[in-house]
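Not every chain of the complex is shown here; the ones you see sit where they belong.
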């Protein structure tokens, strides 16, 4: 039976750190579903459609990956698609505690689904979507850390904001 | 193709925390090889044979698990058995940094093998083999945290030491 893994997240926007985790996941599992959360409980810079579109474009070259989105609880979606595991990237210590909290709670809500953590490559260990957004807003260039389509989308956002 | 995962460690001795991680791994992969390190770089309380025997006995009821041991580098052994991933349990923050260090270094030595981290059940999050050994040596009872065979082995060790 094919092993499907779920890689859920906000992806606001997707970074090369996310893509690195995704590639590692495809080396382990038969299929990986990257699923964008519809309800993130916070204001996102990009709309759900934008986040999904950027994920699709940025992962087009990676085989056995499908991009989707989900409403409600991630464990319900994981069960629906028959995932054997949920994947999360681990970076710094502060990340770790928050992720541990979520993983334990999800296990509590549905004991049938496990979370596994993957470590990104060295250079993505201290990368965050929010830091990237801030630097690009101030005029910085970060081509090594984001897919080209995300770079363009962030610049467009910045210019739009400046026009207001 | 069957997905094989490797769960390497010192297992000096195996605890119920290890067994919880092992069970979660069998829910994700087709087969899991629990492999005891021959060369740990430190003094172990139990010999390699003892550690391996306790692991075998403690995991006898778990399906699709094989106990083995390995010399040298864990990445060489992982490649030899065709593992798609190495599994490690994550507990506290101090654990996390050490494990991250090892995972990154192993990826450096052989980029073909990924480490994945699993979180044990709540009650094993702060469990450690060394703490268990210390408490049993002082006469404490910890049946909830170790398999029966390990409890007996630890008591035997304590009595032998007292006789010396």
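Observations on the model:
Letters A and B name the chains as they come in the text, with residue numbers starting at 1 for each one.
The definition used in the following text is that a contact is a pair of C-beta atoms (placed from the backbone, for glycine too) under 8 Å apart; a residue touches a chain by one contact, two chains touch by 3 or more.
All values derive from a computational prediction rather than experimental measurement.
In this structure file the full complex is assembled from 6 copies of one chain, 2 of which are shown.
In the analysis below, only the chains that are shown with their structure count from here on.
For this pair, subunit A with subunit B, the centres built from the Cα atoms lie 31 Å apart. Those residues of subunit B whose C-beta lies close enough to touch subunit A in the complex are 3, 24, 27-29, 84-85, 90, 93, 96-97, 100, 103-104, 107, 114-119, 121-122.
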